[in-house]
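Next up is a structure, given as structure tokens.
Note that this complex is displayed minus one protein chain, with the remaining chains in position.
Now for chain A:
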Amino acid sequence: MLTIGVDIGSVGTKAVLFDGDIVDRHLEPTGWNPSEAGHRAMESLLKRNSLSPGRIDCVVSTGYGRKSFAEVDKAVTEITCHARGAHFMDPEVRTVLDIGGQDSKVIVLDDHGRVLDFMMNDKCAAGTGRFLQVMATLLEYSIEEFGAVDPDGEMQKISSMCTVFAESEVVSHLAKGVSKNAVALGLLESVAVRASSMLGRLGIKPVVGFTGGVSRCPSLVSLLEGQLNCDVRTYGDSHYAGALGSALIASEL
């Protein structure tokens, strides 16, 4: 059985071709037309694998554009898909922390990857990839350099989580001569504290898996481990978790 899962996010559209395992994956910018993006992502997968559309048994969409995309058999929310995808990547995971470009979420799973509880923060940029990007630019770091600052170095505590206020706080610390590294570490720490309080509100069940673009900051991961007092796993392909989960759900329809 061949299925496709398409995750139409606000920034990127991800698609996974699936036959019980990942056959191929595709990523492209969503742009202004989510349904077009979904269509293109599917086309690319089909073309690259020399498949005719008739060969695909089932398509499931997810992400914010899931409903605008007509060529699917079913639309499922990103929470459910993400949970299934993360569970496929790591069957031991029971708590998923996902921090993407615009939002963050925590999902608690059962042994089969089904959602037991979840929480979303999608109203404000605080603690998301967007926040880190603004701060990296301000500190004149690349996002990679920013995410890899020495976690054991000196740290300047940052008290505001709001992107706008944190920005002025950073500027004033730099003006006082605090090192860039210390400020960066303080910013990452504030993201870790925020994430761990979100996790705390739902109650952490081990193993904790960290997904989404922001999980690619190694220093954040170790700060988070310090906050939570437990291991935090990350996965190379985690930005495909939603698409993978929808392909998986498609294979069960």
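FYI, a contact is a pair of C-beta atoms (placed from the backbone, for glycine too) under 8 Å apart; a residue touches a chain by one contact, two chains touch by 3 or more; residues count from 1.
Convention: contacts and distances are computed from a predicted model.
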| item | value |
| --- | --- |
| Protein name (UniProt record) of the chain left out of view, among "Sugar ABC transporter permease", "FAD-binding oxidoreductase", "Acetolactate synthase small subunit" or "2-hydroxyacyl-CoA dehydratase family protein" | "2-hydroxyacyl-CoA dehydratase family protein" |
| Residue touching the undisplayed chain, where the options are A:Leu45, A:Cys58 or A:Ile79 | A:Ile79 |
| Among A:Leu2, A:Val115, A:Leu139 or A:Met161, the residue in touch with the chain that has been omitted | A:Val115 |
| Hidden partner interface residues of chain A, rising order | 64, 67, 76-80, 114-118, 120, 122-123 |
